[in-house]
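Yeah, one chain of the complex is gone here, protein chain that is, but the others are all in their spots.
Just so it is clear, A and B label the chains in written order, and each chain counts residues from 1 on its own.
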Amino acid sequence: MSAYRRAMPSTWWLRNRAYFLFMVRELTSVPIAVYLILLLLMVRKLAAGQEAYEAYLRFLATPGMVAFHLLALAAALFHAATWINITPKVLVVRVGEHRVPPALVAGVNYAAWIVVSLLIAWIVMRG
Amino acid sequence: MPQPTITLNIFRYRPEQDQEPGFQTYEVPYRRDWVVLDAINYIKDTLDGSLSYRWSCRMGICGSCGMMINGVPKLSCATFLKEYYPAPVRVEPLANFPVERDLVIVLDDFMQKLTSIKPWIIPKEAKLLSAGEYRQTPAELARYKQFSMCINCMLCYAACPVYGLEPRFLGPAAIALAQRYNLDSRDQGRSQRQEVLATEEGIWDCTLVGECTTVCPAHVDPAGAIQQAKLATALDWVKGVLMPWGKR
Partner (left out) sequence: MTAGAHDIVIIGGGGAGLRAAIAAAEADPRLDIAIVSKVYPMRSHTVSAEGGAGAVIKPNDSLEDHIHDTISGSDWLADQDAVELFVNEAPAEMIQMEHWGCPWSREPDGSVAVRPFGGMTIERTWFAADKTGFHMLHTLFQTSLRYPSIKRYDEWFATRLLVVDGRCQGLMAIEVRTGALQLIAARAVILCTGGAGRVFPFTTNAAISTGDGMALAYQAGAPLKDMEFVQYHPTGLPGTGILITEAARGEGGILVNKDGYRYLQDYGMGPPDPWPRLRAMELGPRDRLSQAFVKESEKGRTIQGPHGEVVHLDVRHLGEKKIDAKIPFVRELARNYIGIDPVYEPIPVRPVVHYMMGGVHTDVHGATPVPGLYAAGEVACVNINGANRLGSNSLPELLVFGARAGKTAAAFARKSPAPDRAALTAQGSDEERRIARDFLRKDGGTERIATLRTEMNQAMEAGCGIYRDETSLRETVDRLARLRQRFPHIHLDDRSRTFNTELVAALELEFLLDVAEAVAHSALARTESRGSHQRTDHPKRDDERFLKHTLAYRTGASPRIDYLDVVITRWPPAERVYGR
């Protein structure tokens, strides 16, 4: 057929803000995955004994690692925020004819997130 | 005072004479209450009758006139020149579709997908016409109403990068329409539609970019429809595992 097919360039995600932020959101999985590996390594080093563990902690304190962890934190926060913002789309709560406002659904999720984070932080800091 | 004008750069493709598409520039009178479609009609009527495009209702309900306007999928009958004036306006056919000619895209894929999701009532209970209407409360109507508003303009397909990269993806409008019937209290065809929906090329290809909802002129929220379908399908699976004796 004579129809013309326009190819989608590999730079399609630079075309607009929404696409770009979408890619960033998806790419947050990379720093988070790396962080998990580092966390698992830490557990292994802990099992390997005091010296190994403390050497690892010194490694984590290097500027490069601190920078990475800040990046991973930003990624995790961004991912959590975009995820929570999406929940009202998935969880449609109806009261009769009317829908519970999306902002309320998201708000409840944010509140729950903060409460659980504070709880975990308290547990971790105590010990 | 000379009449103000605005420049339109329009995608042209004439298969009988062009190997490759190109752009043609037109200077059109600028009027504050004109939409892009008015400018295109002016071009066809007075400057260049060879420009081909689709349009009909000019009031945003028929879904014919979707185009990329400065790279964004829009209805040309609902997009005002004043949003862009005095800058030039670039008009192209909807992205992610093959181009038949100028601003006219090939709809065959969409029409086939629309049909594949069985967009009709598969009734829960048979009822004679003489027995009157099925009862459906305003709350039951509200459950699917939003998803019934789709005008089939395909701006969502043009906005969806997944559809652009993977043409087999069922797509936002088709899935939203399937949900419209799945959520209709009179229908019980969900399990039949799942054969097409709960597949890789169905709901699972969607990575929730969300642009479909952003561009939808009828406020259908297809992204919402797809995520709801995912949740429902996942719950089906959980139920199937936990309670395998349940009839589905």
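Points to keep in mind about this one:
As a working rule, a residue touches a chain if its C-beta (ideal position, glycine included) is under 8 Å from a C-beta of that chain, and two chains touch if they have at least 3 such contacts.
Remember, it's a predicted structure, so these values are computed and weren't measured experimentally.
By the touch rule given at the top, the unshown chain touches B in the complete complex.
In the complete complex, the residue from B:29, B:88, B:119 or B:167 that touches the missing chain is B:119.
Remark: the residues of chain B touching the chain excluded from display are 14-17, 33, 44-46, 48-50, 52-64, 78, 100-102, 104, 107, 111, 114-115, 118-121, 123, 127, 129-130, 132-138, 140-141, 144-145, 148-149, 151-152, 177, 181, 184, 186-187.
Methods note: only the chains that are shown with their structure count from here on.
For the pair chain A and chain B, the distance between mean C-alpha positions equals 31 Å.
Only residues 1-6, 8, 12-13, 15-16, 18-19, 22, 26, 86, 89-92, 94, 96-99 of chain A touch chain B when the two sit together in their complex. Touching chain A in their complex are the following residues of chain B: 13, 15-16, 20-21, 71-72, 95-96, 98-100, 106, 138-139, 141-143, 161, 164-165, 207-211, 214, 221, 223-224, 227-228, 230-231.
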